[in-house]
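Reviewing the structure listed below.
Only a single protein chain was left out; the remaining protein chains are all shown in position.
We call the chains A, B, C and D, going by the order they appear; numbering starts again at 1 in every chain.
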């Protein structure tokens, strides 16, 4: 989650430090070389790095745009997961008689587990249902572990429970289909999050952007060959720091489910879902469900 | 709500005054320093601040774009809330017999309370159902207060009422599902508004933009070192005022449910919903439901 | 409606004439002042107005984008109204027996009235159901006039009719829900049109754009202080005319339901809906239903 | 349809030839005039046409964007028509008994006729059902001709057939509603295609773009007054050819259902739908259904 108050100057610097070191070295070499060869080298008009700089900002702006859209799509997907998880429990409470609170609880806990499991697998945790034994019983855990896609296995458990309800005539066919539609929407959200997580942005575009930024640095340092290094190097570093930082922000936004500060806070959202569902089930919220940060991440 | 007629010159100036003071100070220091060191300092060609200025406008344009989209999405969400609140009452009137006007009124009032409660919680009011005792009875208020998410608690009350109707055979299963679908859409809108309100725009991007604007100011004031301060400072202030103002507009649009003049008028919309629903219930609209501004905010 | 053939040179000139007069005066004052003070004033490099001009075009391009999107959304909303109005009549004809053509006609006429009433209220007509007595009977008109939102009142009349059909067992619950869904879509379109009509685009953005255009004009006229007024003034006027015109086009597109030439032709679309529905009812189209312009506005 | 292999150099040249002739004449007059008046005329700095050129490319880029989106929306609409036409036949085959292949065929042929009729009316063919007697019988053709909107009349015929099926109890109410939903989607697609075809892009924007390109040409030719015509004119023509061509491409994309090479191939798509539907009906595809170009336009 991006917090507005801690301005991550140091964080930002860290993300682009390797690029800045390269700019520093390239700048020194090119600029010194240019000053040595000042008689041989032609004048590189400043117009060339200037138009390159403008072009880079246009191309960066496109990349930022796409990355932001992908991040926002990831955020929306988890918003939909929150909504549909809450709706699933409300629907069960609406359509099931009061004698069936046991099965409502069971499905509600499975749904909470589904959220944590999906979040973990998006963050690359090897065993995505680790630590969920407070929500899922032993026998179900074993069934889930046989699957590669744990969240999909939990979905299958939920649908099996609903099928049971139908066979016992606890719900009619219309309610069955209505619940199934909510589950289908959750499956769609799962697929959407997996798609965002697993589709890499065309890496060649990134390569060309870096390439153009270095051409910009080189041509700018040649253009300024008449000027002292003390003034040229900071200028090179500052401007290219701006460009590389924006590229880096875009790069991180593209992959919004990892553990970085700018990411979609999947674990926090799963915890919010847990609190909301437990309150719908009229449970007390104990301290250990409280999330460290602000309440309304959702 | 943004009113077109009061051109908020003073308001705008206030939003960027700290940035302009910094620009003023930075401008004086850099420019005076540059004039002092005029022999030592190289010529900073104007091409460099010029291309920086163009780049900044490109990057600002992206930010404005995303912020506007977020604001418009917030506006759409409240449009959907208006539509679905009205539809819920029309549906109840369509599917319930004339003997059930009591329960229609009850659910309609709860739905109005839901709108105010959601609006208040988005604006950060500590107790989001404060002042809603004209709409919700004592016992319900107590149930709602046990929840952290008051609007979600009201939704649960409404679905409990609808379940009651189903158990009494006042509605059949198809009507039940049809009403439930409207409630699911309202839950989705609630989630969508919460998501917009609680997801911070990547703050690092903002940092880089400010950083680039200051580099622009510094390099422009060095470029113009041959010119008198009386002409340079106003130019620096005017151009950077333009940039900072646009950045500020974008920044405010990102968070569209607060109390600022450019915000989505959630309380006004909730009042419009109240008037519409009361007219659908064939109640008289008394003076105190009238909104101060124009009628059709919707 | 925008007609392609009448190139509205005069129209365009009228929309920006006040801005051009201001530019003219500002241009003369600044430029003459600059020539008087030519010794005192520093050289304003042309690079500054040039980069300002580029920045303005970037920011204008964003504004044009958002305004166009809003206009197109308004157009889509009325497209959806056309589709759903036609669908409502086709559905009534499909699900009602041949003995019920009276009620089909009644609802069809109410739906036509709904379209005209919504169109009128979007255009700011004080009494939006004025002149609709050919479609709605006296008693219904009186009921509608009690509401503030006339279109919503017509919707309530239609749903009451459908409820009547259900109570008489002319339709079953499934058909009832199916018709209700079409009506909900129409209510959504109404809300969407009201939202576009009543949400003002952030006026501060417009202010900043005008502000930047005037800074551009002033700095350009100072830059060209060595040149004769006869050449400078036309240049200032032509370029700023281009900028102001685009800003004006964008400004008009934002509010797409008024009576301007570039607007969504709500009355024409309502007339098309009337003709289509009357043909679905197998009525003869008399001359006075014919629209003056081309047939297929839709 | 846009074919990738025939690079339409000649076609492109033809689309902008009038603009280029004007540029040629304007260029000669301005440039010669500028050389004559070389003593009187001030220096027009190249910075002015340069920033104008950049601005034009930004504004063109916006126009290209909107035009492309409209073209792609038109393409999607016809994609939806293909899908829903195929789905309608599959649904009829699923829900009707084997004894009813006659009525399936009848509706399937009407649906094919609907596609051709809509395509023809979008392309401005006066009688949109001309040549469709192989698909629709005499008596139906006469009914259709009484309507102004032929496709809407065919939709009414199809719904009448489905109503017949319902009255004969060949389908139940649920199947009836399910089929009706597919027909509603087809009506929506028809409305969407009509909307794109009949809504003109704001023509004033186009006017301003042309106006700015001519200002660019004039200021560029004045700027280069020291240079020989032999070099200046080709430059003016080449650059303005680029601008005008892009404007022309955008202009043609806005209106995507006409007979131009860049259009959505509505007749080809209708033929694909015919082949697909006939194969679903297990008919032999004879040579005259084969489309001249590649098979998979869809």
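Worth pointing out:
Operating definition for what follows: a residue touches a chain if its C-beta (ideal position, glycine included) is under 8 Å from a C-beta of that chain, and two chains touch if they have at least 3 such contacts.
Bear in mind the structure is a predicted one, so any value in this text is a computation, not a measurement.
Which of D:87, D:105, D:125 or D:267 touches the hidden chain is settled by the complete complex: it is D:87. From the set D:100, D:125 or D:276, the residue in touch with the chain omitted from the display is D:276, counting the whole complex.
Touching the chain that is not shown, out of D:129, D:144 or D:246: D:246 (per the contact rule at the top). Screening A:26, A:48, A:237 or A:285 against the full complex identifies A:48 as the residue touching the chain left out.
On the side of chain D, touch with the chain left out of the figure occurs at residues 1-4, 7-9, 11-12, 46-47, 49-51, 53-54, 56-58, 60-61, 64-65, 68, 71, 75-76, 79-80, 82-83, 86-87, 90-91, 93-95, 172, 174-175, 178, 182, 224, 226-228, 231, 235, 238-239, 242, 245-246, 249, 253, 262, 275-276, 279-280, 285, 294-298. By the touch rule set out above, chain A reaches the unshown chain at residues 41-43, 45, 47-48, 50-52, 54-55, 58-59, 61-62, 65-66, 121, 146-149, 152-153, 155-156, 159-160, 162-163, 166, 173-174, 176-177, 180, 183-184, 187-188, 190-192, 194-195, 197-205, 207-208, 211-212, 215, 219.
Following the convention adopted for this analysis, only the chains that are shown with their structure count from here on.
If chain C is ignored, touching splits the remaining chains into A, B | D. Between the two copies, chain B and chain D, the C-alpha superposition involves a rotation of 145 degrees in steps of 5. Rounded to a whole number, the gap between the C-alpha centres of chain A and chain B is 23 angstrom.
Averaged Cα coordinates give chain A a centre that lies 38 Å from the centre of chain D. Listed for chain D are no residues, as none touches two or more other chains. Chain contacts here run in a simple line, from one end chain through to the other with no loop closing.
Chain pairs recorded as touching, per the definition above, are A-B, B-C, C-D.
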